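The next block holds one structure in the form of structure tokens; read it before the comments.
Note that one protein chain is taken out, while the other chains of the complex remain in position.
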Amino acid sequence: MFMGDTYMVDVHLRGVVKRFGKTIALRGIDLDINDGEFVVLLGPSGCGKTTTLRIIAGLEKPTKGKVIFGNREVTYLPPRERNISMVFQSYAVWPHMTVYDNIAFPLKIKKVPKEEIDKRVKWAAELLQISELLNRYPHQLSGGQRQRVAVARAIVVEPQVLLMDEPLSNLDALLRVKMRSEIKKLQRRIKVTTIYVTHDQVEAMTMGDRIAVMSAGKIMQVGTPWEIYNKPANVFVAGFIGSPQMNFIDVTIEEAQDGINLISSDFTIKLPQEYISLLKDYVGKTMILGIRPEHMYPIGYVPASLQKKDKIKGIVDFVEALGSDTIIHLNTGSKIIVVKTSGTYRPKIGEELEIVIDLDKIHLFDKNTEKAII
Amino acid sequence: MSREVLVKKSDIVKYYLRKIIIAGLVAIAVTWVALPFVMTIIYALSDPDQYYDPHIVIPTRYTLEHIHKLIVLGAWNATINSVIVAVLTILFSFAIGLPAGYAFARYAFKGKDSLKLFIVALRMFPMMVIAVPLLVLYFKLGLADTLLGIALAHTAMALPFVILITSGIIAGVPVEYEEAGLVFGLNRIGAFFRITLPLALPGLAAAAIFTFIMSWNEVFIAAVLSFQNRTLPAFILNLIGGATDFIKFAGAFIMVIPALVFVFVAGKYLVRMWGITLK
Partner (left out) sequence: MPNEEIPTSVKLSKYTPYFLILPTLAYMVFFIGYPLVQGIMLAFFDEKGRFTLENVNYLLYGPGSLFWDALKYTILLAAVIIPIQVSIAFGLALLFNLRFPGKNASLYTVILPLTISDVAAGLIWYVMLGQYGFFNKILMNLGIISHPIIFFRIKDMEFIAIVITEIWRATAIVFIIIYAGLQMISHEYYEAAEVFGATTWQRFRYIVFPLLLPSLQAALIIRTLFAFQIFGVVWTLAGRDIPVLAGEAYYAQTELLRPGVASLYALIIAGLSIAVGALYIKFFKAKYLEAGM
């Protein structure tokens, strides 16, 4: 039923600032979203992601800046003139209308002929597997079913832009996983430009073509899930993505004969010579070393492919056995380093352990700007 | 670029036009309600010569003479009576209604819905029906023309409201707080008095004011049940048949002042309470 790219549009935010009285919700957002792309706005609560979405929807007007759809500026247009649709966090499925009337409402408002409405409502209902619920009222539905109605209502109008505000946050864990893949598949099928707000990094990583990580009213990084995970642009993104959280250790950079020493209070890690060009400005200074728990291995669990590596020592402080994985909290003297390893490995508390670090996967951040250098 | 500016300009005009219209409508509503209060207070205190001069809208000379006259006629006693009746009504209706309100807020039990519906229906029952038969009964019990008798009747009138309001307030205190108290060594009654009650107190205080206003304003039952010991509205109702205009003005004045105080003390709560009880 969707006619392909005729319904798609690219979305651009230019220097969007939003103030609510004295508080600044958005501090200058620039974002480019391509035709048919699925972009996730990810961040902790209060970071401004919902405000950004509401500005794109036209439910809020920015204090400064522009919103552009394709080559049309829509900053001050009311929502109804933007050709968008939205799935709300609480779904906002109207309680006084049947499922059918809820889904038909956007078409009715646009004065689509009755037969066409019927055809499209049935198409959307079938797509979301709610055809047998069309005559029910919302209070007779489960949370998951209401969520499907909200999605059906959002896609039935063939919007240019589909906005979703934490649509899965009110569902239980199992249903959330199921709906995650369903929404993603649906979006691939109808190829609508989609902007999706969530605070759940797993949702963001699995669904987004690209992710915009936000914090305190700013975009910290925009990139594919791979980039966000492997090349975090700053300490915030590095710490926000990944579970358990990345280990951060203050280290001093020192030039040695055959490489570079990263000296922390508890241990020294040696980097090969080739890093010197990247770090020459930081010699003698303190940086933040970031190592993900999953990039460290106990002896015996080190992959053969590992090329550049170094070792640290510590005493097992605490072990979380999760079944598939084991999380080891390693006391290196003054710090606790978290290591994630295979579930088959079960060290004892108090045991001394040697851990191998994959040097290809470490990150170094400027202590002042918190920007990634490596 | 020019297009953007154009959109913004018409937006701004619309924005201010909207603001002005809203402000205008609010001003009309507020004036319509407030002006009669203001004028009543002014005329009740005004000098008679100035009042009877058709050219003077707002008098410049004021006097307490009319209020004084009304007090001499017995308004002070009636006011005291009204306060006593209202306070007794609060005591009785809370002593009886608070446990019921608690039960509705905290327990699930058979027949709860029908009992609640019964209370809801009762709140709209025309309570004036009970006044006349109650007087017959009061003569037998020696309660006729007593403040206690009026307070007991007012309690019947206030009880459904008190139950609905208190159950709403208690339901607003998370049951976990009370359960935490139970876990840490209190019994159910102790948990209520040491945890739920202090948390509900501001709401209950407002509910008491609400009850006070109900009793303070009730006139029909009070007028039927009393002959000498009249409450203020009953006293005024009885008086105005042959009273001069100024006595009437003073009567309005004396009844209006406490109401103004209540609204400015507990306005926020009162709005919420009417919301609860009238749903």
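The letters A and B name the chains in turn, as written, and every chain counts its residues from 1.
We take it that contacts are C-beta pairs under 8 Å (C-beta built on N, C-alpha and C of every residue); 3 or more make two chains touch, one makes a residue touch a chain.
Because the structure is predicted, anything quoted here is derived from the model rather than measured.
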Name every shown chain in contact with the chain that has been left out of the document.
A, B
Touching the hidden chain in the complete assembly: which of B:17, B:34 or B:201 does that?
B:34
Could you please point out the chain B residues that touch the chain left off the display?
19, 22-23, 25-26, 29-30, 32-37, 39-40, 43-44, 51-52, 54-57, 95-97, 99-100, 102-104, 107, 109, 112, 115, 119, 121-122, 124-137, 152-153, 155-156, 159, 163, 213, 216-220, 223-224, 233, 236-237, 240-241, 245, 248-249, 251-252, 255-256, 259-260, 262-264, 267-268, 270-271, 274-275, 278-279
Which residues does chain A use to touch the chain missing from this display?
57-59, 78-80, 84-86, 88-90, 92, 94-97, 105-106, 109-110, 135-140, 153, 157, 163
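Simple rule for what comes next: only the chains that are shown with their structure count from here on.
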Just give me the whole-number Å value for how far the CA centre of chain A lies from that of chain B.
53
